[in-house]
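Below is the structure I would like to discuss, written out as structure tokens.
With one protein chain held back, the other chains of the complex are shown just where they sit.
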Amino acid sequence: MSGLTLLYTLFAYVAIAVFLVGFLARIWKYATTPSPLKIPLTPAPVNSVGVVYRMVQEVGFFKSLFYSNRIIWIGGYLMHIALLITIVKHLRFFFKTTPAALAWITSFEIYVGFIFFGALAFLFLMRLVIDRTYYLSLMQDYVLLIFLMLIAATGILTKYYVRTDIIKVKQFVMGLVQFRPEAIPGDPIFIIHFTLVLLLLIYFPFSKLMHSGGIFFSPTRNQVDDAREVRHVTPWAVKG
Amino acid sequence: MAEEITTTEEKTVDKDIAALLTSPPKRAPEPTPELTGKIVKPKIVQGAAAHYKPHVAKPEIQEKLGFPGTLVENWQEAAVAKMRELLGKYKSLQVYMDICVRCGSCTDKCQYFLSTRDPKNMPAGRAELFRQVYRKYFTTEGKIFGKLAGAVDFDLSLLAEWYSYFHQCSQCRRCSLYCPYGIDTAEISMAAREIMDSIGLGQKYTNEIIGKVHELGNNLGMNEAALRNAIEFVEEEIEEDTGVPVKLPINEEDAEVLLVTPSADFFATPHLESLVGYAKVFHQAGINWTLSTTAAEAGNFGMFVGSYYHMQKIASRIKQAIEELRPKRLVVGECGHAWRVAYAFWNTLIGPFDMLNQKYPRPQHICEFTLDLINRGALKIDKSANDEFVVTFHDSCNVARATRMGDKPGGQFDIPRELIKAVTNKYVDMEYDTIRERTFCCGGGGGLLTDELIDVRVKGAMPRMQALHNVMETHGVNFMALICAICKAQFTKIMPKYGIPMEVAGGVHQLVGRAIVLGAKE
Amino acid sequence: MGMDRRTFLKLGGAIVIGSMITPGTQYLLASQEKKPGEKSKTRWGMVVDLNKCTGCKVCEKVCREENNVPFYGNKRYDAYWIRVANIRQELPGAPERYIPLLCQHCADAPCVHVCVTKASFVRKDGIVLVDEHRCIGCRYCVVACPYRARSIIFRNSNTWTNKELPRMMIGVATKCTFCVHRVDKGVEPACVEKCPHNALTFGNINDPNSKIAKIIAEGKTQVLRPEKLVRPGVFYKGL
Partner (left out) sequence: MKMKAITAFLVFLVILTLPFLVSAVNGDILSQAPQPKLEKAKAPAGVENKCVEEVPYMRANHMNILKTARVQVVRNGLREKYKKYSLENCFTCHRNRAEFCDKCHSYAGVEPGCFGDRGGCHYANTKK
């Protein structure tokens, strides 16, 4: 095993561990922090089926953002959809045999990486152009966008221009998944891509990217509007 | 040399504390925003609203509520400790601290930003004041990168900004509606106010009123005798007007209905007209009802300061009244935040209401109650009594975005409208973006209904005034029906400044009261 | 005519740089396709002598065999690259007449004009082709062609007589290519070669010394539907 392989195997496990533990710790915190009062944003669904439908609309279509700001919605939605397809596509590196559904999705994607990159650049531009978001933006907002753009750019390079032998990539990744280290492909572009992804994984639980898990715990969206019918009881709030 | 420097530093700090703890200087009122016909997204002007702040509560007010009288010595540690406590107690706060991505969706939605143009009045900008402290003391990111990552020391200048800007939020939740994650700035400003209270920096208006409620049972601070006087006066008025002796029973045991209504209804105009309306409804429907001196206040300012303890303590008076008077039903009068507390929180705070009649919603809004009577034909209505009015309806923020009426989502919009249409002939809605769940706050909610914040209130009312002005021009609207005591107080004060007569604002039950035909039932 | 690796990589490099904007621009690079208004030395064309045609339909058969044109025996699906039509006689007793119809390889081909994906194109030497890798089967070209020369492949084909060429698969438009694989090798199209009556003549119209140019120069040839102004490359004698 070469030094590079050893380094990256360790790096990958550290990054994955930080990501998993950090993400799940946040989720655990969100899930266990009590919400003493009913604060759904009405008009809210009156049963849990309705809540699921509301969450699907929010998570799947960014409904609130759509009614709020159409331009940011276009950029944000394109970016997220492209990201989702990209992640789903990358799953084929993680399963020994590629599931048929995955192969099907992979077969009809057209230049998703470019859409992803373009949407990120658009969002970056919007941050600078609108004076209100320019005022709000912090360093980490720009850093994350640039980070994702770099990941997209290197990914596009490996796919369309400086081809990487993906069989080797898959062997390497399968080795990681099965705790049986394999040699890392020596392609510089791939190594940059991989490094950036691992760094992103490490930063993930400490960043605003936690909105991916957090949105499911937003009380104004996930609560049922049944305050009059069902008594909402939280241990610290209702003694006895 | 070193000593000299220390003294100068101490002096500035002293000055800051002094500036923070003194009430704002008297200023000439700022010019009223012009109504241009459209609500536009303004360019930001930094610090444009920094000089607004409410009076600081005096030590005796603070201590009565169990808060420190003045800013405590180690306020910074105390504030961070309180923040830690609240983060552990409220899921909303913990989640909302983490998940804002600063997308900018909310930035042009707050009425205070639209009129003051101060970026710290953008919902995310306001929450940023809180997040800066959160990042500094609670996140790895903030601990490592500090200022670069937007983590700021909780120092006096930041505290001053907290005090100023968290008292320019009416907790109307309009931002939450438009946020892709539902981040509710009301929750954040409640937490901020609770933290400020816990270190001895309270707002005079709200805290004084909470003290009055604890002491006398209502926001206006009327004792029982004054209350009985006011009610007798109302009875006389009604008899003079109509010749029918309509009674407003007080503290009657075993009545069918206990009506809990904001105390402004006993005293202020146009609130009084709504009380007349309630009385006529009960009288004509022949329902045995009562008011209570124990629960003479539906409002609950404990919500504004985010204090669960005070909210529960205030609400417990209702429970006490129910136990004393043993009514079968509980009805809440026209008040926005009171209805939110009643609808969404009472069941948790003072429930369960096992002793009430389970056939009816517990509690029930007076609009639900009246509309139900009208639909069942229990009231005789003469719509033409309101023919002089072209009516529009202002959805109160708390009712619209935090509660429901009836069984279906959106009943809080439809039921008052149906009620208005049942008692008037001419009804017009305001612009799409300013009604129903998209409604703008009146500008005076959330504890801002105080004279020293008049400039904030005038500016905050701008979007609503704009929409109202437009329908007045196009449809000749001359009556805006309200179901909130704060809205009524705010609009009657603010509208003259925009050149709209104060008589345009009035309660929904004011219209109902005018339209009811009193007398023997057929 | 081989190409060493260096040249290949150079070419690849050019493609990479060119397609930095988006992959796919490689189609437009180093193109041998004909630009509008361009004059070229070679323009392949055909003369059909109707006086010699007996309607034996040998051309149809050899075309199918040469180009794997599918034949299912179902009128709705069958594809034709060349089709021998029977001309209806108005005078009773007049002799039977036949006319072989094929893609006219127009200089201003309307099928190329309407193609959404740029799958249809005109080569520099005048041959109109369909890039079946790009064709999405939208059928605009089928509608646009004034000569009804195009067919859609409605079913996967089992016909695979000439293994040198790909099998035809569902969902593309096809038509006569003048047997481009043969022409590129310097051989005449299969139908021309196999016609038992020598009714078909193939050659370079732009070369005044070629046989075909001389026939056309005689002035006895006509094009089909000249009012369409598409400048066909197929001429008919004795029409």
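Residue numbering begins at 1 within each chain, and the chains themselves are lettered A, B and C in the order written.
Here, a residue touches a chain if its C-beta (ideal position, glycine included) is under 8 Å from a C-beta of that chain, and two chains touch if they have at least 3 such contacts.
Predicted model, so just to flag it, every value in this text is computed and none were measured.
Taking every chain of the complex into account, the absent chain touches A, C.
Across A:4, A:20 or A:146, the single residue that touches the chain missing here is A:20. When the whole complex is considered, the residue among A:42, A:137 or A:164 that touches the unshown chain is A:164.
Interface note for the absent chain: among C:149, C:180 or C:234, the touching residue is C:180.
By the touch criterion stated above, the residues of chain A touching the omitted chain are 19-20, 23-24, 27-28, 31-32, 34, 91-92, 94-98, 102-103, 106-107, 163-167, 170-171, 174-175, 177-180, 182, 213, 216-217, 234-235. Residues 1-3, 5, 8, 11-12, 15, 26-27, 30-33, 121, 123, 125, 129, 131-133, 156, 160, 163-164, 166-172, 180-181, 184-185 are the ones on chain C that touch the missing chain.
Basically, only the chains that are shown with their structure count from here on.
Averaged Cα coordinates give chain A a centre that lies 52 Å from the centre of chain C. Residue positions of chain B touching 2 or more other chains: there are none. Shown for chain A are the residues that touch two or more other chains, of which there are none.
Across the complex, chain B meets chain A through its residues 43-44, 46, 87-92, 94-96, 98-109, 119, 122, 124-125, 128, 139-141, 145, 148-150, 173, 176-184, 187, 308, 343-345, 347-348, 351-352, 361-363, 400-404, 407-410, 412-413, 437. The residues of chain A lying in touch with chain B in their complex are 26, 29-30, 33-39, 41-46, 50, 58, 62, 64-65, 67-69, 72, 76, 126-127, 130-133, 135-141, 206-208, 210-211, 214-215, 217-221, 225, 227-228, 230-234, 236-238.
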